[in-house]
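Handing you a structure now.
One protein chain omitted, others in place.
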Amino acid sequence: MSEEQNKIKLRVYRTNYSNDYSPRFDEYDIAVKRWTTVLDALLDAKAYSDSSIAIRYSCRMASCGSCGMKINGKPRLACYTKISELNSHTIVCEPLANFPRIRDLVTDFSQFFAHHKKIEPYVHNENVPTEVSNNDDLVEFKQTPEEVDKYLQFSYCIKCGLCYSACPTVATDAKFPGPQALSQAYRYMADNRDDGEKKRFKIIDERHGIWRCHFAGSCSNVCPKGVDPALGIQLLKGHLMGVSKHDKKIARVRTKEE
Amino acid sequence: MTETLSYDILIVGSGLAGLRAAIAAASKHKDLKIAVLSKVQVMRSHSVSAEGGTAAVLYDNEGDNLESHIYDTIKGSDFLADQDVAERLVNSIPKEIIQLDRWGMPWSRRENGRIDQRKFGGYSFPRATYAQDKVGFYEMQTLYDTCLKFDNISFFNEWFCTSILHEGNNFQGFTCIEMKSGDFYNIVAPAGIICTGGAGRIFSFSTYAYSSTPDGLDMAFRAGIALKDMEFVQFHPTGILPSGILITEGARGEGGYLINSDGERFMKKYAGEKLELAPRDVVSRSMITEIQNGRGFKHITGVDCLKLDLTHLGEERIKEKLAGIREIGIKFSGVDVINEPIEVRPVCHYMMGGIHSNLNGATEFNGLWVAGEASCNSTHGANRLGANSTSECLVWGTITGELAASYAQKKKNSSINIDNQQYLLEEKRIYDGIFRGRGDVNPYEIKKTMTDTMDAKAYVYRNENDLAEGLRKIRSLKELSWKHVNDQAKEYNTNFINVMEIDSMLRVAEVVLMGALNRRESRGAHSRIDYPVRDDNNFLKHTLAYYDGDKGPRMGWHPVVFTRYAPVERKY
Amino acid sequence: MRRTSFKMTLLKLRESQIMKIHYLTGICAVFFVAIHILFRVVMPFGQSLEYQNVIANYHNIYYVVLLELILIFVSIHGFNGLRIILLELKQSDRWESIMTILVLAAMIGIIAYGTRTIIVGSGL
Partner (left out) sequence: MGLESEGDKSSDFNTYNAKAKMDNGREGLRGWLNPTRYGWERVSYWLQRLTGVGLLLYFIGHVYETSSLVNGIDAWNSMLELTQTTGGHIFLMLVIGASTFHTVNGIRLIFTESGLGLGKPGRPDYPYDATSLNYKQKSGIWVALLLAAIAMFYGGLVMFGDAS
């Protein structure tokens, strides 16, 4: 049985920022099938039409976060967007907005990663050593499935930057940590192994910090992994406001016998 | 002029092994400067795709024990594993699991708050420690986030390493290209760790990320280090069509069935006791046999396949424990596994072979270690058990990181003088030989032909004719004039990177085929229909391949280490 | 640049505290403005705006206090809103301190100007 083939036009944003700024769109005719993704189409163009298309990709299964780009006006993952679901014969690919551009579809993530790093996204715990150094320490934290569910959703984040690209505050404010970093601050706060919220509150309760989010919701609208950063951010604000009560009990490690 | 940067430890690869090594080294000596180089950004490495679990003995009070994990690993390897290495793996991994927990890993839990484990193929106890079905992803996240604690770790994202700098047998550094600017650099350090992962993209139908090409292996190979056991390529039973994306073994661990077109759970014919949870080599062979006997399905692309049935697990169980594969099924195959079986076929998934290294992950060069899938310290022998690979990455990440840190600490004050000749030669190789090369054959077509050849000639069942023909084909491809780069820009030139990758793929594919030709027996994942039985008299040894210029590899053998277990017949 | 101590205390306010003020002034404004508008509705709209009626209102001490509170609360809320927008527009220490000062100055200016009207109008 053979599958019907469709022809589409792939319009790709082209420029090299180190040489000349003048961007242009190149068009490629690509034959696609029902399951062809935008990434497949781009790689097809790269292999057989124009090998100079610069594009970042790796896993092709929506778990590495490399292939974020603006597809038909909205930030999406190229490997996660099937051409057939776009309902259009012209597919326009542009680099993610709000990231410095390097070349064609490739953008610079160093600032995005720096924001993530700044919120200290690792377990702080004053009572339990975070390094396991001797065999007596071979006991894990006790954490029930319900306690895992409190933060699990936020650890789905693949750092693809789509939310960062959609957020209207990020569009003008370079110092705003952005939805990704802020939702990670919530992820660690909701994790009952961590007691570092005082430190993290200090970091995000800043002039350009969490309050520069005005619940535009666009981050959650585009997130491909269901992280719902907007939720995490507002819940975090609730804690800063003193509205949400803080009932987290820091987990303890189990005893050898348990 | 080529710029030179210097560090104390260089780690190539920011996958599980690389990140674990970086943390181990950074926490051992706080004043060592550690550079992690990777051709992709952090958190983009292939390791994020690992799904099912990490094997470890956690519940000795419930009947599990280290001994059993060791024996399962060795039996799974078809007795080609170095037994001291397998022991090391099993003894060290429980600590790594706890360590990850302390760092914030979202392990799936039991009601009482302890870490849960699931069944996995080839084990006699449920010991795959899991976090939904995104184990590798969460592990990567936990490690990366923890790395950010250490000020002495610097990440070099999107730096492509091209070769090893060395003075005789002493490691000195790497040459690399910063992709963003296109500049060529030498980075030197007394100690280095290669963690460049697997090379499964030499096959077309593969679960690997596109970045999993053998340039790391090839780099060591060209420097004169042996590649070991490369003919052992694992085919995972359940890759979806047409993309080859993986459905984790955890799906069978949770109770999924494999069915043929008669609707029969055919695994009972091949592995009466373990059924679907036999090791991967056994299941994959059974599937191909079923297909060859006409009991397969046809996918709409025309490819033969079988089906994996999860419908009886129920919606709640699937959503809770296999959320990721449900998503993959819907998105990439159009099948919601809650409602219908999904089409699957054996798919290239893991390379047991890699850079020759010993119990400590040390290579033949002083100051150079190797960890993770890129290494072959012979934990997995002829067939890896599922969930043992992430374990290996964590364990040898730690071991090599600590060893490299001690070594670098000792050498901290001795200066490194690199031999200009070496990087000039490398510059010539990649810029004159590849970047400014000429030719009329499209390198991407070469890649396609090569990977299709590997799929056709070195799949689950192999034979002399196919392998020889495959080798001839690969060699003829090497002769063609495809080494040229159309894109002449300096910045972010993926075309250039791709051609360098293809160059390394051809060399390593050749090693795989040569190894497979030489091994005239069936052992683990390497299954020859012309030599269908294991031959312990002649082949209970590792294959080595050394670089020998353009002539192709020089092959050799290496003994297997035994401690306690004598080879017996494998039955499941 | 030398900082006045007033500005120092303002700078010491955590952003969450400023936002609390923002929300509080917003909520209070709802009530006060509601009353303010109700005054417009007790008689036909045009009539309520006639000079003598307005002046009469201004001679009611409760109404004067109300007006003054509206003035202060809405100014704080509104100008803080403006400050937020300006902060997000451009990031440099210079821009930020200039804008903070300008917005503060404008806020104080409006409050002072409005207060003058109220005082003179009420004939205090």
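So that you can tell them apart, the chains are marked A, B and C in the order they are listed, and the count of residues begins at 1 in each.
Following the convention adopted for this analysis, contacts are C-beta pairs under 8 Å (C-beta built on N, C-alpha and C of every residue); 3 or more make two chains touch, one makes a residue touch a chain.
All values derive from a computational prediction rather than experimental measurement.
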For the chain that's been dropped from view, list the shown partners it touches.
A, B, C
From the list B:51, B:78, B:327 or B:343, which touches the chain that is not on show?
B:327
Residues from chain C at the interface with the omitted partner, ascending:
19, 23, 26-27, 30, 33, 44-46, 49, 51, 54-55, 58, 71, 74-75, 78-79, 81-82, 85, 89, 110, 113-114, 116-117, 120-121
Hey, which chain B residues sit against the chain that's not shown?
3-7, 35, 41, 154-158, 178, 185, 319-320, 323, 326-327, 330-331
Which parts of chain A face the unshown chain closely enough to count as touching?
17-18, 21, 73-74, 95-102, 107-108, 110-111, 113-114, 117, 149-154, 156, 166, 168-172, 174, 190, 214-218, 220-228, 230-232, 234-239, 241, 243-244
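Note that only the chains that are shown with their structure count from here on.
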Among line, ring, star, complete and other, which one matches the pattern of chain touches?
line
Distance-wise, how many Å sit between the C-alpha centres of chain A and chain B, to the nearest whole number?
26
Separation of the C-alpha centres, chain B versus chain C, in whole Å, is 65
Enumerate the residues of chain A that touch no fewer than two other chains.
none
Among all residues of chain B, those touching at least two other chains are none
For chain A, which residues count as touching chain C in their complex?
169, 172-176, 205-212, 237, 240-241
Listed in rising order, the residues of chain C that touch chain A in the complex are 14-16, 18-20, 84, 87-91, 96
State the interface residues of chain A toward chain B in the complex, per the touch definition above.
1-3, 16-19, 34-35, 46-48, 50-66, 80, 82, 102-104, 106, 108-110, 113, 116-117, 120-123, 125, 128-132, 135, 137-145, 147-148, 151-152, 155-159, 188, 191, 193-194, 251, 254, 258
